[in-house]
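Only a single protein chain was left out; the remaining protein chains are all shown in position.
Now for chain A:
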(Lines give C-alpha, C1' and ligand atoms only; values in the text may rest on other atoms or scores of the structure.)
Protein backbone atom coordinates (compact mmCIF):
# COMPACT_ATOMS: atom_id res chain seq x y z
CA UNK A 1 0.00 0.00 0.00
CA UNK A 2 1.55 3.25 -1.02
CA UNK A 3 0.19 6.64 -0.19
CA UNK A 4 -0.22 7.78 -3.74
CA UNK A 5 -2.17 4.66 -4.64
CA UNK A 6 -4.89 5.46 -2.15
CA UNK A 7 -6.79 8.66 -2.62
CA UNK A 8 -9.89 9.38 -0.54
CA UNK A 9 -12.15 8.74 -3.52
CA UNK A 10 -10.53 5.40 -4.26
CA UNK A 11 -10.85 4.32 -0.67
CA UNK A 12 -14.62 4.60 -0.77
CA UNK A 13 -14.86 2.05 -3.57
CA UNK A 14 -11.84 0.05 -2.43
CA UNK A 15 -13.15 -0.63 1.07
CA UNK A 16 -13.90 -4.27 1.76
CA UNK A 17 -17.57 -4.80 2.34
CA UNK A 18 -18.00 -8.28 3.74
CA UNK A 19 -16.27 -10.56 6.21
CA UNK A 20 -14.99 -14.05 5.43
CA UNK A 21 -13.60 -16.39 8.09
CA UNK A 22 -11.31 -19.26 7.24
CA UNK A 23 -8.95 -21.64 9.02
CA UNK A 24 -5.94 -23.72 8.07
CA UNK A 25 -5.42 -27.39 8.95
CA UNK A 26 -2.66 -29.86 8.21
CA UNK A 27 0.06 -31.93 9.82
CA UNK A 28 3.15 -30.44 11.41
CA UNK A 29 5.55 -29.08 8.79
CA UNK A 30 3.11 -29.18 5.91
CA UNK A 31 3.61 -25.42 5.71
CA UNK A 32 0.50 -23.93 7.31
CA UNK A 33 2.29 -21.07 9.01
CA UNK A 34 4.34 -20.38 5.90
CA UNK A 35 1.17 -20.29 3.81
CA UNK A 36 -0.53 -17.92 6.21
CA UNK A 37 2.58 -15.74 6.26
CA UNK A 38 2.62 -15.77 2.46
CA UNK A 39 -1.04 -14.72 2.23
CA UNK A 40 -0.44 -11.90 4.69
CA UNK A 41 2.77 -10.85 2.99
CA UNK A 42 1.50 -10.94 -0.58
CA UNK A 43 -1.77 -9.21 0.29
CA UNK A 44 0.39 -6.50 1.91
CA UNK A 45 -1.11 -6.97 5.34
CA UNK A 46 2.33 -7.03 6.93
CA UNK A 47 3.63 -3.63 7.80
CA UNK A 48 7.27 -2.66 7.49
CA UNK A 49 8.21 -2.82 11.17
CA UNK A 50 6.75 -6.30 11.58
CA UNK A 51 8.54 -7.51 8.48
CA UNK A 52 11.82 -5.99 9.70
CA UNK A 53 11.51 -7.81 13.01
CA UNK A 54 10.80 -11.10 11.23
CA UNK A 55 13.68 -10.58 8.79
CA UNK A 56 16.07 -9.93 11.70
CA UNK A 57 14.96 -13.07 13.55
CA UNK A 58 15.18 -15.15 10.34
CA UNK A 59 18.76 -13.98 9.79
CA UNK A 60 19.70 -14.61 13.45
CA UNK A 61 18.51 -18.19 13.08
CA UNK A 62 20.21 -18.70 9.74
CA UNK A 63 16.94 -19.35 7.89
CA UNK A 64 17.37 -20.55 4.29
CA UNK A 65 21.09 -21.22 4.75
CA UNK A 66 23.28 -19.24 2.34
CA UNK A 67 20.26 -18.36 0.22
CA UNK A 68 18.81 -16.42 3.14
CA UNK A 69 15.22 -15.23 2.99
CA UNK A 70 12.43 -14.61 5.42
CA UNK A 71 10.83 -17.34 7.50
CA UNK A 72 7.22 -16.36 6.92
CA UNK A 73 6.08 -18.76 9.65
CA UNK A 74 7.44 -16.28 12.21
CA UNK A 75 4.62 -13.94 11.24
CA UNK A 76 2.09 -16.20 12.92
CA UNK A 77 4.06 -18.08 15.53
CA UNK A 78 3.62 -15.34 18.10
CA UNK A 79 4.54 -16.99 21.37
CA UNK A 80 8.13 -17.18 22.55
CA UNK A 81 8.00 -20.96 22.84
CA UNK A 82 6.61 -21.24 19.33
CA UNK A 83 9.41 -19.23 17.81
CA UNK A 84 12.04 -21.07 19.78
CA UNK A 85 10.74 -24.51 18.88
CA UNK A 86 9.66 -23.60 15.35
CA UNK A 87 6.18 -24.99 15.92
CA UNK A 88 2.71 -23.53 16.32
CA UNK A 89 1.23 -24.22 19.74
CA UNK A 90 -2.08 -22.45 19.72
CA UNK A 91 -4.60 -21.12 17.24
CA UNK A 92 -3.46 -17.67 16.05
CA UNK A 93 -5.85 -15.21 14.48
CA UNK A 94 -4.74 -12.98 11.62
CA UNK A 95 -6.43 -10.26 9.64
CA UNK A 96 -6.02 -9.08 6.11
CA UNK A 97 -8.16 -7.48 3.48
CA UNK A 98 -8.35 -7.28 -0.27
CA UNK A 99 -10.56 -4.81 -2.00
CA UNK A 100 -13.35 -7.38 -2.05
CA UNK A 101 -13.28 -8.82 1.42
CA UNK A 102 -11.95 -8.63 4.96
CA UNK A 103 -10.54 -11.95 6.10
CA UNK A 104 -10.27 -13.45 9.57
CA UNK A 105 -7.86 -16.32 9.47
CA UNK A 106 -7.32 -18.95 12.17
CA UNK A 107 -3.95 -20.70 11.86
CA UNK A 108 -4.58 -24.02 13.61
CA UNK A 109 -1.62 -26.10 14.70
CA UNK A 110 -1.53 -29.69 13.53
CA UNK A 111 0.35 -31.58 16.23
CA UNK A 112 -1.09 -33.69 19.06
CA UNK A 113 -4.09 -31.49 19.72
CA UNK A 114 -5.09 -31.37 16.07
CA UNK A 115 -8.72 -32.36 16.66
CA UNK A 116 -9.17 -29.72 19.31
CA UNK A 117 -7.63 -27.04 17.14
CA UNK A 118 -9.33 -28.08 13.93
CA UNK A 119 -12.73 -28.27 15.60
CA UNK A 120 -12.17 -24.85 17.15
CA UNK A 121 -11.06 -23.23 13.91
CA UNK A 122 -13.73 -24.95 11.83
CA UNK A 123 -16.63 -24.08 14.15
CA UNK A 124 -16.68 -20.46 13.00
CA UNK A 125 -15.06 -20.85 9.59
CA UNK A 126 -16.72 -20.24 6.25
CA UNK A 127 -13.92 -22.27 4.67
CA UNK A 128 -10.98 -24.42 5.79
CA UNK A 129 -7.74 -24.82 3.86
CA UNK A 130 -6.22 -28.28 4.45
CA UNK A 131 -2.55 -28.59 3.58
CA UNK A 132 -0.92 -31.65 2.11
CA UNK A 133 2.82 -32.00 1.51
CA UNK A 134 3.12 -32.86 -2.21
CA UNK A 135 5.96 -35.26 -1.39
CA UNK A 136 3.80 -37.21 1.05
CA UNK A 137 0.32 -37.11 -0.46
CA UNK A 138 -2.84 -38.03 1.43
CA UNK A 139 -1.91 -39.31 4.88
CA UNK A 140 -3.96 -40.74 7.68
CA UNK A 141 -3.87 -37.27 9.24
CA UNK A 142 -5.43 -35.80 6.06
CA UNK A 143 -8.26 -38.30 6.25
CA UNK A 144 -8.80 -37.33 9.88
CA UNK A 145 -8.90 -33.64 9.08
CA UNK A 146 -11.34 -34.06 6.22
CA UNK A 147 -13.47 -36.27 8.41
CA UNK A 148 -13.66 -33.61 11.13
CA UNK A 149 -14.53 -30.94 8.59
CA UNK A 150 -17.31 -33.07 7.18
CA UNK A 151 -18.70 -33.66 10.68
CA UNK A 152 -18.63 -29.94 11.41
CA UNK A 153 -20.36 -29.11 8.13
CA UNK A 154 -17.78 -26.62 6.95
CA UNK A 155 -19.20 -25.10 3.79
CA UNK A 156 -16.00 -25.03 1.74
CA UNK A 157 -13.02 -27.33 2.02
CA UNK A 158 -9.96 -26.34 -0.01
CA UNK A 159 -7.07 -28.76 -0.17
CA UNK A 160 -3.76 -27.01 -0.90
CA UNK A 161 -1.16 -29.42 -2.24
CA UNK A 162 1.87 -27.58 -0.89
CA UNK A 163 5.61 -27.71 -1.62
CA UNK A 164 4.83 -28.33 -5.27
CA UNK A 165 8.29 -26.81 -5.91
CA UNK A 166 9.85 -29.82 -4.21
CA UNK A 167 8.25 -32.22 -6.73
CA UNK A 168 9.40 -30.10 -9.69
CA UNK A 169 5.92 -28.76 -10.31
CA UNK A 170 4.92 -32.19 -11.54
CA UNK A 171 1.41 -32.47 -12.91
CA UNK A 172 1.23 -36.23 -12.42
CA UNK A 173 2.10 -35.95 -8.72
CA UNK A 174 -0.62 -33.35 -8.32
CA UNK A 175 -3.22 -35.32 -10.29
CA UNK A 176 -2.60 -38.45 -8.22
CA UNK A 177 -3.05 -36.52 -4.99
CA UNK A 178 -6.11 -34.77 -6.36
CA UNK A 179 -7.67 -38.12 -7.24
CA UNK A 180 -6.91 -39.47 -3.76
CA UNK A 181 -8.50 -36.39 -2.17
CA UNK A 182 -11.62 -36.72 -4.30
CA UNK A 183 -11.80 -40.40 -3.36
CA UNK A 184 -11.70 -39.56 0.36
CA UNK A 185 -14.26 -36.83 -0.29
CA UNK A 186 -16.59 -39.36 -1.89
CA UNK A 187 -16.19 -41.77 0.99
CA UNK A 188 -17.14 -39.00 3.40
CA UNK A 189 -19.77 -37.32 1.28
CA UNK A 190 -17.66 -34.15 1.33
CA UNK A 191 -18.42 -32.08 -1.72
CA UNK A 192 -21.40 -34.19 -2.68
CA UNK A 193 -23.70 -33.78 0.31
CA UNK A 194 -25.17 -30.46 -0.79
CA UNK A 195 -23.59 -28.76 2.22
CA UNK A 196 -19.94 -28.57 1.36
CA UNK A 197 -17.70 -28.32 -1.65
CA UNK A 198 -14.19 -29.62 -2.11
CA UNK A 199 -11.46 -27.92 -4.19
CA UNK A 200 -7.83 -28.91 -4.77
CA UNK A 201 -5.12 -26.32 -5.57
CA UNK A 202 -1.36 -26.87 -6.16
CA UNK A 203 0.72 -24.28 -4.27
CA UNK A 204 4.17 -23.40 -3.03
CA UNK A 205 3.69 -21.46 0.18
CA UNK A 206 7.41 -20.74 0.32
CA UNK A 207 7.70 -19.25 -3.17
CA UNK A 208 4.13 -18.03 -3.53
CA UNK A 209 2.99 -20.09 -6.53
CA UNK A 210 -0.83 -20.07 -6.89
CA UNK A 211 -1.24 -18.43 -3.50
CA UNK A 212 -2.20 -14.91 -4.54
CA UNK A 213 -1.55 -15.16 -8.27
CA UNK A 214 -1.66 -18.05 -10.70
CA UNK A 215 1.79 -19.45 -11.32
CA UNK A 216 3.51 -19.87 -14.66
CA UNK A 217 5.36 -22.79 -13.19
CA UNK A 218 2.13 -24.87 -13.10
CA UNK A 219 0.82 -24.27 -16.64
CA UNK A 220 -1.20 -27.48 -16.43
CA UNK A 221 -3.29 -26.01 -13.61
CA UNK A 222 -6.06 -23.82 -14.99
CA UNK A 223 -8.04 -23.20 -11.81
CA UNK A 224 -7.93 -20.10 -9.61
CA UNK A 225 -5.18 -19.19 -7.14
CA UNK A 226 -5.99 -19.79 -3.48
CA UNK A 227 -6.78 -16.16 -2.68
CA UNK A 228 -9.09 -15.88 -5.68
CA UNK A 229 -10.99 -18.86 -4.32
CA UNK A 230 -11.26 -17.26 -0.89
CA UNK A 231 -12.42 -13.98 -2.37
CA UNK A 232 -15.28 -15.46 -4.34
CA UNK A 233 -16.75 -18.30 -2.27
CA UNK A 234 -20.07 -17.47 -0.63
CA UNK A 235 -19.79 -17.14 3.16
CA UNK A 236 -21.73 -19.56 5.33
CA UNK A 237 -24.36 -17.00 6.31
CA UNK A 238 -25.02 -16.23 2.64
CA UNK A 239 -25.68 -19.92 2.09
CA UNK A 240 -27.64 -20.53 5.24
CA UNK A 241 -29.50 -17.46 6.37
CA UNK A 242 -32.31 -17.38 3.86
CA UNK A 243 -32.90 -21.08 3.95
CA UNK A 244 -33.54 -21.27 7.63
CA UNK A 245 -36.34 -20.30 9.92
CA UNK A 246 -35.89 -17.51 12.43
CA UNK A 247 -34.10 -18.41 15.68
CA UNK A 248 -33.27 -15.94 18.43
CA UNK A 249 -31.89 -17.08 21.80
CA UNK A 250 -32.71 -14.36 24.34
CA UNK A 251 -29.55 -13.04 25.99
CA UNK A 252 -31.15 -10.61 28.40
CA UNK A 253 -34.17 -8.41 28.93
CA UNK A 254 -33.75 -4.67 28.37
CA UNK A 255 -36.06 -3.04 30.85
CA UNK A 256 -34.69 0.31 32.03
CA UNK A 257 -37.61 1.09 34.38
CA UNK A 258 -36.72 4.74 34.40
CA UNK A 259 -32.94 4.22 34.38
CA UNK A 260 -32.66 5.53 30.84
CA UNK A 261 -29.33 6.33 29.26
CA UNK A 262 -28.57 10.01 30.00
CA UNK A 263 -27.05 10.53 26.56
CA UNK A 264 -30.21 9.19 24.88
CA UNK A 265 -32.35 11.45 27.08
CA UNK A 266 -30.11 14.41 26.26
CA UNK A 267 -30.54 13.58 22.58
CA UNK A 268 -34.32 13.95 22.97
CA UNK A 269 -35.57 10.47 23.92
CA UNK A 270 -39.20 10.64 25.02
CA UNK A 271 -38.85 9.65 28.67
CA UNK A 272 -42.58 8.98 29.13
CA UNK A 273 -42.82 6.74 26.08
CA UNK A 274 -39.90 4.60 27.28
CA UNK A 275 -40.93 4.31 30.93
CA UNK A 276 -42.33 0.80 30.42
CA UNK A 277 -39.99 -0.22 27.64
CA UNK A 278 -39.31 -3.93 27.53
CA UNK A 279 -37.37 -5.72 24.82
CA UNK A 280 -35.47 -8.97 24.44
CA UNK A 281 -31.86 -8.59 23.44
CA UNK A 282 -30.01 -11.18 21.41
CA UNK A 283 -28.27 -12.11 18.21
CA UNK A 284 -30.28 -13.74 15.45
CA UNK A 285 -28.64 -17.13 14.99
CA UNK A 286 -30.60 -18.25 11.95
CA UNK A 287 -33.02 -16.86 9.43
CA UNK A 288 -34.69 -13.46 9.48
CA UNK A 289 -37.62 -11.73 11.15
CA UNK A 290 -40.03 -8.91 10.24
CA UNK A 291 -42.26 -6.71 12.36
CA UNK A 292 -45.66 -8.42 12.47
CA UNK A 293 -44.25 -11.94 12.12
CA UNK A 294 -45.85 -14.66 14.21
CA UNK A 295 -43.32 -16.12 16.64
CA UNK A 296 -43.22 -18.72 19.37
CA UNK A 297 -41.48 -18.19 22.69
CA UNK A 298 -39.81 -21.40 23.80
CA UNK A 299 -39.25 -21.76 27.51
CA UNK A 300 -37.93 -25.05 28.88
CA UNK A 301 -40.66 -26.99 30.60
CA UNK A 302 -43.53 -24.92 29.13
CA UNK A 303 -45.44 -25.34 25.92
CA UNK A 304 -44.58 -22.75 23.24
CA UNK A 305 -46.46 -19.44 23.49
CA UNK A 306 -47.32 -17.68 20.27
CA UNK A 307 -47.38 -13.93 19.71
CA UNK A 308 -46.30 -11.40 17.09
CA UNK A 309 -43.24 -9.21 16.77
CA UNK A 310 -44.25 -5.66 17.73
CA UNK A 311 -40.90 -4.05 17.02
CA UNK A 312 -37.25 -4.63 16.23
CA UNK A 313 -34.98 -2.04 17.83
CA UNK A 314 -31.31 -1.38 17.49
CA UNK A 315 -29.75 1.47 19.40
CA UNK A 316 -32.45 4.03 18.75
CA UNK A 317 -33.40 2.82 15.29
CA UNK A 318 -36.55 0.84 14.53
CA UNK A 319 -35.97 -1.80 11.91
CA UNK A 320 -38.62 -3.37 9.69
CA UNK A 321 -36.67 -6.57 9.49
CA UNK A 322 -33.41 -8.15 10.61
CA UNK A 323 -31.44 -11.29 9.74
CA UNK A 324 -28.64 -13.45 11.11
CA UNK A 325 -26.09 -12.51 12.44
CA UNK A 326 -27.55 -9.16 13.56
CA UNK A 327 -27.71 -8.25 17.25
CA UNK A 328 -31.03 -6.54 17.95
CA UNK A 329 -33.71 -6.08 20.63
CA UNK A 330 -37.15 -7.50 19.91
CA UNK A 331 -40.44 -6.29 21.36
CA UNK A 332 -43.40 -8.67 21.47
CA UNK A 333 -47.12 -7.85 21.21
CA UNK A 334 -48.04 -9.84 24.33
CA UNK A 335 -46.61 -9.32 27.78
CA UNK A 336 -45.17 -12.75 28.34
CA UNK A 337 -42.65 -13.59 30.96
CA UNK A 338 -39.57 -14.07 28.80
CA UNK A 339 -36.08 -14.49 30.24
CA UNK A 340 -32.51 -15.31 29.31
CA UNK A 341 -32.28 -18.84 28.01
CA UNK A 342 -35.64 -18.70 26.23
CA UNK A 343 -35.69 -18.82 22.44
CA UNK A 344 -37.89 -16.79 20.14
CA UNK A 345 -38.52 -18.68 16.89
CA UNK A 346 -40.69 -18.43 13.80
CA UNK A 347 -44.07 -19.90 14.81
CA UNK A 348 -44.76 -23.41 13.61
CA UNK A 349 -41.17 -24.19 12.71
CA UNK A 350 -39.92 -25.77 15.90
CA UNK A 351 -40.36 -29.25 17.09
CA UNK A 352 -40.91 -30.20 20.68
CA UNK A 353 -38.12 -29.48 23.12
CA UNK A 354 -36.40 -32.59 24.35
CA UNK A 355 -34.55 -33.66 27.45
CA UNK A 356 -32.97 -36.58 25.61
CA UNK A 357 -29.94 -35.47 23.72
CA UNK A 358 -28.23 -37.65 21.13
CA UNK A 359 -24.98 -36.16 20.00
CA UNK A 360 -21.61 -36.49 18.43
CA UNK A 361 -19.06 -35.21 20.94
CA UNK A 362 -15.60 -33.93 20.00
CA UNK A 363 -13.73 -34.51 23.22
CA UNK A 364 -11.34 -31.63 23.89
CA UNK A 365 -10.16 -32.25 27.42
CA UNK A 366 -7.43 -34.43 28.93
CA UNK A 367 -10.08 -35.59 31.45
CA UNK A 368 -11.88 -38.49 29.78
CA UNK A 369 -15.67 -38.79 29.47
CA UNK A 370 -17.25 -41.65 31.39
CA UNK A 371 -20.76 -43.02 31.39
CA UNK A 372 -22.71 -41.82 34.42
CA UNK A 373 -20.77 -38.55 34.61
CA UNK A 374 -22.54 -35.28 35.43
CA UNK A 375 -21.76 -32.37 33.14
CA UNK A 376 -23.17 -29.00 32.08
CA UNK A 377 -24.55 -28.41 28.61
CA UNK A 378 -24.49 -24.90 27.18
CA UNK A 379 -26.87 -24.51 24.26
CA UNK A 380 -27.71 -21.05 22.93
CA UNK A 381 -28.04 -18.86 26.01
CA UNK A 382 -29.01 -21.64 28.40
CA UNK A 383 -26.82 -23.85 30.54
CA UNK A 384 -28.37 -26.97 32.06
CA UNK A 385 -27.13 -29.94 34.02
CA UNK A 386 -26.88 -33.22 32.20
CA UNK A 387 -26.14 -36.84 32.88
CA UNK A 388 -24.11 -38.91 30.44
CA UNK A 389 -26.33 -41.96 30.03
CA UNK A 390 -24.20 -43.84 27.57
CA UNK A 391 -21.34 -43.64 25.15
CA UNK A 392 -22.22 -45.69 22.12
CA UNK A 393 -19.00 -45.67 20.19
CA UNK A 394 -16.22 -43.62 18.75
CA UNK A 395 -15.23 -42.82 15.21
CA UNK A 396 -12.03 -44.06 13.68
CA UNK A 397 -11.41 -40.91 11.70
CA UNK A 398 -8.96 -42.51 9.33
CA UNK A 399 -10.94 -45.61 8.38
CA UNK A 400 -14.34 -43.95 8.89
CA UNK A 401 -15.49 -46.86 11.02
CA UNK A 402 -17.43 -46.76 14.26
CA UNK A 403 -15.74 -48.62 17.09
CA UNK A 404 -17.32 -49.73 20.32
CA UNK A 405 -16.33 -47.49 23.25
CA UNK A 406 -17.60 -46.67 26.70
CA UNK A 407 -15.46 -43.61 27.28
CA UNK A 408 -14.00 -40.78 25.22
CA UNK A 409 -10.49 -39.34 25.54
CA UNK A 410 -8.80 -36.19 24.32
CA UNK A 411 -9.21 -35.79 20.54
CA UNK A 412 -11.77 -38.61 20.28
CA UNK A 413 -15.02 -38.03 18.46
CA UNK A 414 -17.78 -40.30 19.65
CA UNK A 415 -21.48 -40.76 20.09
CA UNK A 416 -23.24 -40.29 23.37
CA UNK A 417 -26.67 -40.01 24.84
CA UNK A 418 -27.28 -37.41 27.54
CA UNK A 419 -30.27 -36.78 29.77
CA UNK A 420 -30.85 -33.06 30.35
CA UNK A 421 -32.24 -31.57 33.58
CA UNK A 422 -34.55 -29.40 31.45
CA UNK A 423 -35.74 -29.88 27.87
CA UNK A 424 -34.01 -27.73 25.24
CA UNK A 425 -35.09 -26.72 21.73
CA UNK A 426 -32.46 -28.92 20.12
CA UNK A 427 -32.10 -29.05 16.36
CA UNK A 428 -30.15 -31.34 14.13
CA UNK A 429 -26.64 -29.98 13.54
CA UNK A 430 -26.81 -31.34 10.03
CA UNK A 431 -29.05 -28.44 9.04
CA UNK A 432 -28.45 -26.00 11.89
CA UNK A 433 -24.85 -25.06 12.54
CA UNK A 434 -25.86 -22.78 15.43
CA UNK A 435 -28.90 -24.26 17.16
CA UNK A 436 -27.52 -27.74 16.65
CA UNK A 437 -24.28 -26.95 18.49
CA UNK A 438 -23.55 -27.03 22.21
CA UNK A 439 -20.68 -27.09 24.70
CA UNK A 440 -20.08 -29.70 27.37
CA UNK A 441 -18.63 -28.02 30.45
CA UNK A 442 -17.01 -29.50 33.55
CA UNK A 443 -19.13 -28.44 36.55
CA UNK A 444 -16.07 -28.67 38.83
CA UNK A 445 -13.52 -26.38 37.19
CA UNK A 446 -15.69 -24.80 34.49
CA UNK A 447 -13.47 -25.93 31.63
CA UNK A 448 -14.88 -26.78 28.23
CA UNK A 449 -14.81 -30.55 27.81
CA UNK A 450 -16.37 -31.08 24.42
CA UNK A 451 -17.94 -29.58 21.35
CA UNK A 452 -21.33 -31.19 20.82
CA UNK A 453 -23.30 -31.70 17.62
CA UNK A 454 -26.98 -32.57 18.03
CA UNK A 455 -28.31 -35.62 16.23
CA UNK A 456 -31.95 -36.56 15.73
CA UNK A 457 -31.52 -40.09 16.93
CA UNK A 458 -28.64 -42.44 17.72
CA UNK A 459 -28.23 -43.55 14.09
CA UNK A 460 -28.26 -40.06 12.64
CA UNK A 461 -26.19 -38.37 9.95
CA UNK A 462 -22.55 -39.32 9.97
CA UNK A 463 -23.53 -42.91 10.70
CA UNK A 464 -24.78 -43.04 7.16
CA UNK A 465 -21.13 -42.98 6.18
CA UNK A 466 -19.46 -44.56 9.16
CA UNK A 467 -20.11 -48.26 8.72
CA UNK A 468 -20.07 -50.41 11.81
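Keep in mind that, in the parts below, contacts are C-beta pairs under 8 Å (C-beta built on N, C-alpha and C of every residue); 3 or more make two chains touch, one makes a residue touch a chain; residues count from 1.
As a working rule, contacts and distances are computed from a predicted model.
*Asks:* Tell me the UniProt protein name of the chain this structure doesn't show, selecting from "NitT/TauT family transport system ATP-binding protein", "Electron transfer flavoprotein subunit beta", "Monosaccharide ABC transporter membrane protein (CUT2 family)" or "Sulfate adenylyltransferase subunit 2".
*Replies:* "Sulfate adenylyltransferase subunit 2"
*Asks:* Taking the entire complex into account, which one of A:43, A:283 or A:407 touches the absent chain?
*Replies:* If we include the chain that is not displayed, A:283 is the one touching it.
*Asks:* For the chain that's not shown, point to the residue among A:50, A:182, A:245 or A:349 touching it.
*Replies:* A:50
*Asks:* Among A:168, A:216, A:263 or A:335, which residue is in touch with the absent chain?
*Replies:* A:263
*Asks:* Looking at the whole complex, which of A:39, A:91 or A:160 touches the chain that is not displayed?
*Replies:* Of the listed residues, the one touching the omitted chain is A:91.
*Asks:* For the chain left off this view, which of A:133, A:165, A:178 or A:237 is in contact with it?
*Replies:* A:237
*Asks:* Contacts of chain A with the missing chain: which residues?
*Replies:* Interface with the chain not displayed, on the chain A side: 1-3, 5-8, 11, 15-19, 47-50, 53, 57, 76-81, 83, 89-95, 97, 101-102, 104, 116-117, 119-120, 123-124, 193-195, 234-235, 237-239, 241-243, 251-252, 254-256, 259-264, 266, 269, 274, 277, 281-283, 285, 313-316, 323, 325-327, 329, 340, 364, 376, 378-379, 381, 431, 433-434, 437-439, 441, 445-448, 451.
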